[in-house]
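The full complex has more chains than appear here; those shown keep their coordinates.
We call the chains A and B, going by the order they appear; numbering starts again at 1 in every chain.
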């Protein structure tokens, strides 16, 4: 069972509500003797945190992580690493007007159906604030992977589709990704994206996004068929992120349109090195890493909390309307980039350890 | 850990290779006192088995299931249900010519990388033959769900895209699905699909497909946030099927293109019943079932085993070419319909039991 725990060997358990005193996570199964500092974690926290630009939620959270256990004299001890992040800028008052209504397209309704009780303040446990914990866990996973398999291991994510606007993936540039508030990889798309997102926000609406993740330097042989395939676990990991509705590995859904020749990534041996002529498989065959870059993408639906009024019902089942004020991201997909990176890093480390167990 | 075991409470473990003496699975955690006969299982087995039409593999397998345990006097006892299916028509000779080569796009290569050994005959454990076991487990899941929540529970799958050819989903007709070899829901597409697939096969090629699954009568409240969300588990389940490269829940990847208003499924109370004005969410909000139909779709890539020669390497790392003869499906996506139904049924039963445990 894994209600709030992710992973098999390298595992993390998250806890906390959007407007509670704090959120946090406990990372377990971490290899010992890995140098780890708060700085390693804070870098990614800062990439995810809200309030950094006019394109994300204006909630001001510094998202400072404190490590409470599992690290001694700058190194992991192999025991649980407990991390806590205090909530500093919760404004529960904003939620008073909607506390008895359900936002259409939001988990408001189903949490209430399931548990018969919910913390309505800031979305409670449903809030994407929970993902801060994932980013902290993911930063540890990256640090461990960089120690165990070297600096060649790298995960990069980018927004490749912002609502109706795509970008030219041929212009993929990691420096560009780091320097714009959209995590857009294509410099030429930036201006249009900016205008578009401001317009969406001004209109009291929101938009979706597609994020692509690329992991390079991944060893071959990771993935445990049949029901812990690397791609199954990536799909599960990405689909668990708030508002995600679709996951592709490599060519993904579009592979349906290809024929056998077009889809097969032909293999060549060039000067003793294995090279593939294409990467439709996204680096995974039969659920096992092939040595190519792992490519995964996922779609984030538009934010459900919008200003424009929508028809809904309230807790007593009566028809009503809802219009959500407060501080919401016009496109939650943007901040999903470091979250996606975190999740895939955790999956890769987990499978790295699993592979070592059975076949190492 | 769950190498070859799927599920949390209702669990099944599969075993067996394509050309070994038999394949099978052990179903555990099944509720007791559920009437269960071989017939309940064989119906779905027959929908998946090969050799039924000219559009699938010509391997002749009757896929007769034998129950070895866990059923007493026609009822489940709550103890493990072991099922065995003998392999009757394996032709290992067909694989002699490719036993030292890797099929591009196939798990041949990665199994060898991972384990340093592989049973090359018929793809060994990588073969889609393993999915017969899933269908057997899924048939039990359906039977249990129909007993526990009634006949209103139903799962239907269909191929909605065959290679480059779509169909009109507005013509979705379950009777049509049952009567054509493609599991196509739209009568008007049949002729074209038939011509197309024969041409693909004649050309020594293959094509991909998209399958859509619809589950109705699903209770509200199923799904265990955060890391056992109903949609995460469905994504994992479908992605674990051979050759699947993408999974959508509801509007899926396309939800990225919507705005907040378009995506939100507005809620109405009509004569005391909750109705949604649309179903972009695919019946799942925050990882929990909302009472709407669960809608999931997945893409199956084209069969890797094709007649047309492809460039590849052999076990010693030398460049070579490969051309695969033998009995292969020109579109493995077709037979994925009952497999997808089986997997989603198992996920739904598992979550039904989990929900009962925590909140029942």
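Quick note on the criterion: a contact is a pair of C-beta atoms (placed from the backbone, for glycine too) under 8 Å apart; a residue touches a chain by one contact, two chains touch by 3 or more.
Model, not experiment: these values are computed from the prediction.
All together, the complex described by this structure holds 4 copies of its single chain type, of which 2 are visible.
Assume only the chains that are shown with their structure count from here on.
The rotation relating subunit A to subunit B, fitted on Cα atoms, amounts to 180°, rounded to the nearest 5. Between subunit A and subunit B, the centres computed from C-alpha atoms are 26 Å apart. Across the complex, subunit A meets subunit B through its residues 1-6, 8-9, 14, 102-111, 113-116, 125-126, 130, 161, 163-164, 200, 205-210, 220-221, 223-229, 231-240, 242, 244-269, 272, 274, 277, 280-282, 284-291, 299-304, 306, 308, 310-313, 317-319, 333, 354-355, 358-359.
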